[in-house]
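What follows is part of the complex, with its chains left where they were.
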């Protein structure tokens, strides 16, 4: 089977230790993260071959970001070097009633200022059979909306399946900008991944009777959103992640896959959170793995949900779990007994 | 508006890392803490101006304690320097059925051995409109009961509101000593803050049908205690914190404000504890903020409860949350969703 | 009263920090642990005198293992020095649905390759009145089954009570090997400690209607297992630990003591786990303490359960709690209120 290509930004992630607030931090954990990098790493852990495409400054900090994905087996041979800076995000971990807080410092990154000439998509897609990106990549602006479109065109030419996680970020662009750009990309998207907020923010597609801030989950509403996306943009599959935020420490988590008019819901997990960032990306990686390997829909969404449930127990963005671990949980083994 | 003055001891706080016990500790987190210092820091984070008064040794360790409150914006210009040592407290963090344990090593501190001549209260209260102290300050003995009385007299002269958190500490003085000293101070106190145990320990004021070790909370009992304090000592307002200790890891938390014959209860929060020390102090800070800014009683106790609920999620004694965060929780936003 | 002798392996334990996975580890906490060392340390904390017998390499890493138990007051004067290596185990801490994982690297340890001539049991048991080992010691192979038998014989000669925690480890030996060896040792065992899986794995003794992976606890089943062990091997007392694994973060925990045809169940605790490794060993230590000090059965199992409940809140294998702490919890004080 061919490789998966993902394209997007990788940032430096800086976390105060433990539950310290920003103003208490005397040191930061440093890791490197971004939606598409996270997905690539997650896919390799599950057993796929994946190549991550981005642009990174030539200096040592850029090198460290490259090394971070290379360490976990992602192909980095198409990463372009150049540009001035690596985007950064700061995150302090919340607990109980106190939310985690993210401060982005990503403007002017090497990727955001990259140009179409930096990427040779035909070459990149040689040997690939899946292309994945998120709505963050075009949201970075500059030439990226165009570059994404070129990538999608090249993917189609190469008969590569395209998946997109909408991932709306209100600090990067307005809803109007997002809708205009994303509507131009959706015709290329075979698998659309979203949460209910994304669909409303980007496409104005809403489901009734669901208030994400209350943690209420509404099965019919999710199906309605997925059906609308499918009908409006033609995506063969629409997947929606279902998060119930009971507190910063405990969430419920699951997913739904809509395909051929049917909706398949995974079990809902209640998770004690170690680090919930990258949860959605890990769902995407699990889903891509499952679909690429021909899982039928229920098994596919179950694997994606199990893999991403486990992500919530792992520090930093990357989902460092194996296929065996995800499948064991998907099979119902949730007791957490010590494995000796 | 004028500044808040708080007066009391600040100690070095030494914590084994994580959940290590004292006998396992190879290093300690070092921070600086004390009821009135905690309140001053909390008030500044909420937007007030606050000045913390104490006495600290002239050496570098004393300087570090001063710097710790200065870092968070507290005025330190009235801190007296001199004396031999800084009080210390050691704390190991409990979990589940294992309680947190505190070992005090505070005898002979610069503050405890300070004399009335160290403090120029008229100068200190210039520009102030609130004075706050806790029962720990007079409990330190020496001249401190007298010094507290002088401070209260000067506060009254300067038309400064006085609040006192009873904070009974059985290792510092007997109930009899506490009652004698505190009864002499209560006539000056406009706002009295306590928990049910304090009132019983210091004043022998009890409410029926409540066993704090069982975590049972009894609304009528609390109202009864507050009313008795009000009636006996004339405090215009009496606030009581309501802690239900389900385990060392999970507590319920809320507060009650008694004013003009009415009792206002905050919502009760269930909190997963990061660090519960300083919880009461942060309630006091929230309440002072609210009353000083003219909040009506229900809103005041709600703000105090929300601010101090959040304190339980923050490492070390200081409540490093903003007014916006406290108000958001008071408004019901407890989902802990990531803030991007 | 005489000392307790325990005999077994002590290994280096290496943990990635916090919840990091093995592949994320940049450093390891290092501690030293093993079932019988854990029990010896636990007993000394409760107030007993204990001597731990093992064989350790003469180099500094072996010395560090010796120092680790000596630090907590265990007598190390019968530890033999020599051999090539110290066994190692790696453990990453699980959370929520993700199980903790142990990787053993213990083959070829100094103990595993030790010979009968290394141990002078008559001398070792001088002044002793209890001998404790677990099924792991004979499972290490080589001469250890014989050495264990010699120790039991010497213990009997010295009128020393013998306790054994079955502790079946499938990576060390097959069920058939275990049964053969353990059945030869059981005639010496006065107090047998097990969990339901152990009894089934080692002796083929099963109870109906219990699925340990589901966390269902079945009182009748446990009594049945204990009775069968008693009847088959003559152990005067059989104790069974009762773990319900709700997740890697939360377990239920308790114990049962079967004696003279009666079964005594401790209360069941729900514990938020800091570190569950060594939980069974700490139950054994609590039980030995209680029986050695003449506790009646209900009080004995309650103490053992309380001591080992608290173990789950303590980092690393050793149960560093005092008798007073265990008795306080056994008396029902589970509120976790700060001890000042």
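Chains here go by letter, A, B and C, matching the order in which they are written, and residues are numbered from 1 within each.
Convention: a contact is a pair of C-beta atoms (placed from the backbone, for glycine too) under 8 Å apart; a residue touches a chain by one contact, two chains touch by 3 or more.
Keep in mind that this is a model prediction, so the values were computed, not measured.
Note on stoichiometry: the full complex in this file contains 6 copies of its one protein sequence, with 3 placed in the shown coordinates.
In this text, only the chains that are shown with their structure count from here on.
Two copies of one chain, chain A and chain B, form a contact in which under half of the residue numbers belong to both partners.
Centre-to-centre, using mean CA coordinates, chain A is 44 Å away from chain B.
By the touch criterion stated above, chain A contacts chain B in their complex at residues 18-21, 23-24, 94-102, 104, 169-171, 212-215, 245-250, 276-277.
Of all residues in chain A, those touching chain C in their complex are 72, 269, 271-274, 309-310, 312-316, 320-321, 325, 329, 333-340.
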